[in-house]
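Worksheet: the structure to be examined is printed underneath.
Here the complex is missing a single protein chain, while all its other protein chains stay put.
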């Protein structure tokens, strides 16, 4: 149910005296999240936007991350996913939730409570082996949201012949996610070959003038392929999420 | 027709002796564009990707831009669009093509030869009046490609009440394009309210620490709204193009 | 009247059947600004925040700025102020509004319709003569909002003795605004001497490693005087506005 | 007692022959701090500016920090606060001072010798759970200086409904401190809703294009909400101090 | 055999019915690399470009690097080289391949299976002792590819007399590689003395305003010696490779 | 004659008493250039490095550039070339030298006094029409130094099929110069296809996140194609010069 | 007379009842400059630091600069110098002062009222012709302050032989000022040859990766020659002033 329609229902309930105006204002404010003091867990997000909130582990204590995960699970999320979770954080989550699965390279831990209906495909293409963790984060995210994921790793650019086996999947894909560090040139090359939207994920792979992903980010932003949009450095999660949204239209 | 299928047809023609192998290799290379010496006009782009090439005026002489426009038109493009075209360049295009239309604020000139079938809607929301030229560039591009465009300008962020009249259109939109300079915070706010993909266009509007759009760009890239992807500063054209691609899926 | 209380009144009107729920939602959205298509003039801002909206001329056409100014004036603003207005823009405003006053160095034009009650003083201190335009913008803004302004220009830092005549006013001030380019060191020096809040305005004055105000901005942000907060480069307007807010507490 | 008045009293003492001129000059220089060779402890700061000096732990050895803390305590400060103190430093301070209290997340240790009269309130609002340490530093500082602190954590922006329960406190607050990393957009949103001064504290929370807080810093500086001023990245202490100064006016 | 000629041979095979067109397309794509899922090992690179692929250890797990090394070795590479390999990675490679040699300072491990014909010389000149690891990486790479390497370390610039013993080798060299951190000025000095191409390798040696090699990089790019081209920071490998290519012309 | 051999001859002349030691020192210093007070024209450069000095117009007055050009011509340079010369500078040179030729797009003026022996070829490939001026500067420079130049303009990357007609020339080239703005990805693509050295020239073509060529520069520096070295932004002249040096080996 | 001694004299006058304490405080503050409202002319600077204040034209109106110049002249400065003065500003100064002299290339105008005693020499060395304006600004400043100036222009680095004629003057100099743009490498080379202090002046000469002088600035700061200190980009005036101070010791 959308925000506006919720407001209108509340107003209607006030009009029929089922609800006191002051209470209505409070309800409006208090309903859609659970307050853990240090965090407000957005338990209504799945209803509102079709996908449960994801917990970014960075900067949180293991205990905080685990508590938020448990709150989301208790509120009935279809799945719970914690990303950028180091060993200690994954252990804390594992202690509080059952049936968790993990990917140590991607530093992710998750549970899937209810399968989601499959809709559309996303092709994830990476430039090099070192982009692996970001590829995996994207795959996990898209998979949990019901998108079929096809992956081609280490496609490179300096060696276009390596791109050849990707072409059939490129034609079939609804959306493409390109994961690349260094110069990020793979996004331009794939963008020029694809007829669908391409989402570039610059990675922090590289050294020297790679500047932790900034060069790949700038390269993707200035790509002459007009079908490329870009997300934050190493944000495999975000790219996969948008790919899923596009597939749901 | 896709590139790969074209290659297979050529190979088939070689297999039936209709074509000499060496000629086939040459054909492969020479076909899909027209050579103007200083430019290779991609006349097959519309067939390949569904949208004719657009001419970015920046850095070209008026004569070069006009000649490319004429070549695209002669090759049968459904529309021809020149962006970032100053007065002299628009005059040069006007001299060579008939039936042109112009938008001086957006510095664009175009002709539409064949109407394109309408598919989907895009909502374009801008933060302030000064973002107007970028909004217009986006509108022209989406319009020519058959997307229905709804525009809300000067929505701001410092004054959320100004966002209220946008909400109904926000719910109906298939894709949203957010155009904002300064801190670019509007993308985060709209991203949090929308259930569909949001494409952020940072603009060079602002002064001081706006750094010609860099602050808005960085803000949009680090938005906590996961449905936001980003294009280059002032690239209204690119955002509209991707919105169109999404609507075609 | 605050936003929340307005919402409660609307809800009450709905509860008493004076208002239809759907109309209430529309009213909520449409009331507080006037739509000029390219701009939504925030005519309720003065009621809501105690100060009328100010028009930043940058990036607007002269006609747009003048039309917004007229709309604000027509809506009954106590004063109308256009900043960063070049000659053409000031002329356009002068054509539409009567009784305008101007400061060409500060590139500002304004009308004052109703005197505002005087509350508190702000001391504006600048490092050099070239900071003059920013000083003036700050003075105009604070003056229109009812704050008594005391100005000391060209106080420098390399020559602390020049600071001596400022000391008595420094003791009397409720808030201090420090305007400085180059290294912005004056903010640290004044911050160390003042017992009240100090707002730093870095200016784009300087050359080479001044980087258009970035060095002054960074210097003020890292000042070891804990009473210094900072606004954007050349943002004399903003500093004066916050000084006024502080004086109203 | 202000600096200027102190100078005048000294001059008077010289005029009445109670003091030799040369001695007066020496007194002027030597009085207001205690020299620890590696540090000059500003023991008169509380008299001069109303708040005792705070010890920033960064870059000091545990022994240096503890010695300065003891000197301030011995000089009669109403409270002694060491920030950014790691485990070793907090242990060193704990060894030298009695009645200390600590916050490990905020890495702070302090003693309160005399309660300070309560004046005004500050609302501290944070965007996410990871901003917690900065929120706590701000709370400790304001609390010790006699300001009533109200805290709302994890308010976000991508989900404006989470902002609703903050609104009543927002109306009551004298000053608001907004703590946010990533894009820092919360400062713009809160700035647009508040009628009082808002102090933005960008945090180093985030990854990739967050650049350790730079993006949040730039976003807050270019906020279109004119009531926002900004302090250094992660400087919760400074924001709380200025909030206290404003409340004392 | 070049890519184009390979395509022509395939087309010829199709023309003579030795090959089915669809198979030809597949062959085209699948041939030149071996798929390890996480990596596509470019086993044909030595045939195509005359030098076997090199494995950059950064960002790979020890197991991944070792597996790629083994695949290259099995495919018949004349030599296998892993750079930026820490202790664990070198141990993993050592376990899988026999006859390895190592340089701990350069963090490199390699095997040489077949000696390469010697062609041309390269002079490697470094500014300081700390540039040693980069010098060694360059020497190993050039050596394995058949280039005679002459090294002069710690030549400096602030002390031109130290350059004197380099002069005879400078006259004899076919190509010069200059390795320098800090200001990178040695590239300009050597560039002005040499009559042959000079390749600058900025290093991350230095502190403060060296910015991890950025200053040396910028200095080399803006050298007034027109014979200087530049590679990435610390990229001794790349400079040596290009020097080898030049010597093969 | 090399510098070292010149020194030895001078020493020999001193040994045979043909030359006084003090005079020898003076000769050493005074010989190889002509002093115009504001400029020291390197008249011996052609002897020493095989190519005459080139005059970079930027920052010089028209009169200075013309006087230096005349001095070089008078000293017997095989050719004189002034680059980045605006209309006034080209007029000043035209007034002082006869037989000049010009390229207005490249802003270059030159005279050729003696044909240079032809050696080797360089392929110059550009990404877009707007890179034209840099392409021309490279062509003029290489041409005057006796290198055969083949040019392919507007090859793009987003549309690899446009690269096809370049392939035959790519195989034949001794050196390749890639000229590209925006993301500079063409250098990586060409680098992966070429077996010879590739010199990347980033151009200032582009807008927004292109940052005047910085993005292309960084992209080329971090190219995963190991045969790419890079010169300064827009430095077509330098790339062509190095290509010539390589061809002379 | 030094500041401290002035304070002591004032205190003595108070002690002898010659002066009222409150008057003393006022005198202290008001004496050493002349207030032009927009500028506080430091008329005592020559007494205090041995050199009259210099007027930096940047950011001032012609009228302001001329008025300050006249005030300094009227106050008895030994010389008055306005730097970075465009045509209009120099005209305004010329109108108000007699006996002015000008250098259009350096954009400076000055009068010399009393010759200053000659003390010491400074050698000014520049890398290229385009550095001329900065060289001249340095020469004018040093000359007016009584330092003997020796200039060598266009010394370069890529061509060390051009440095030879500078060596004798380098040995005789008390201080050296090195003026260079691009990579600024000349500072390192000269620093390594000189036994005296060297002051580097990076200039904004160059293009692309020169970044308006930033590269030269960073290069000079990271010079391995330990006798190099640096001033702001294009700050020939400052370097000459410090050279003069050193010569006065």
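When the chains are written out, they are named A, B, C, D, E, F and G in that same order, and each has its own residue count from 1.
Quick note on the criterion: a residue touches a chain if its C-beta (ideal position, glycine included) is under 8 Å from a C-beta of that chain, and two chains touch if they have at least 3 such contacts.
Everything quoted here is computed from the prediction, not taken from an experiment.
Chemist: Considering the complete complex, identify which of C:51, C:77, C:97 or C:225 is in touch with the unshown chain.
Modeler: C:225
Chemist: Go through subunit G and note every residue touching the omitted chain.
Modeler: Touching the missing chain: residues 2-4, 48-50, 54, 120, 167-168, 171, 174-175, 193, 195-197, 199, 217, 221-222, 226-232, 237-239, 241-242, 245-247, 249.
Chemist: On subunit D, what residues meet the omitted chain?
Modeler: 3, 28-33, 37-40, 42, 44-45, 58-61, 64, 68, 84, 202, 204, 212-214, 217, 232-235
Chemist: What is the set of subunit C residues that contact the non-displayed chain in the whole complex?
Modeler: For subunit C, the residues touching the absent chain are 127-128, 156-160, 182-185, 188-189, 191-193, 206, 208-211, 214-216, 218-226.
The rule we apply is simple: only the chains that are shown with their structure count from here on.
Chemist: Quick one: subunit E and subunit G, Cα centre-to-centre, how many Å?
Modeler: Chain centres of subunit E and subunit G, defined by C-alpha means, are spaced 49 Å apart.
Chemist: Mind checking the centre-to-centre distance between subunit C and subunit D? Centres are C-alpha means, answer in whole Å.
Modeler: Distance between chain centres, rounded to whole Å: 26 Å.
Chemist: Round to the nearest whole Å and give the separation of the Cα centres of subunit D and subunit G.
Modeler: Spacing between the chain centres: roughly 40 Å.
Chemist: Which subunit C residues reach two or more other chains?
Modeler: If we look for residues of subunit C contacting two or more partner chains, we find 3-4, 167, 217, 232.
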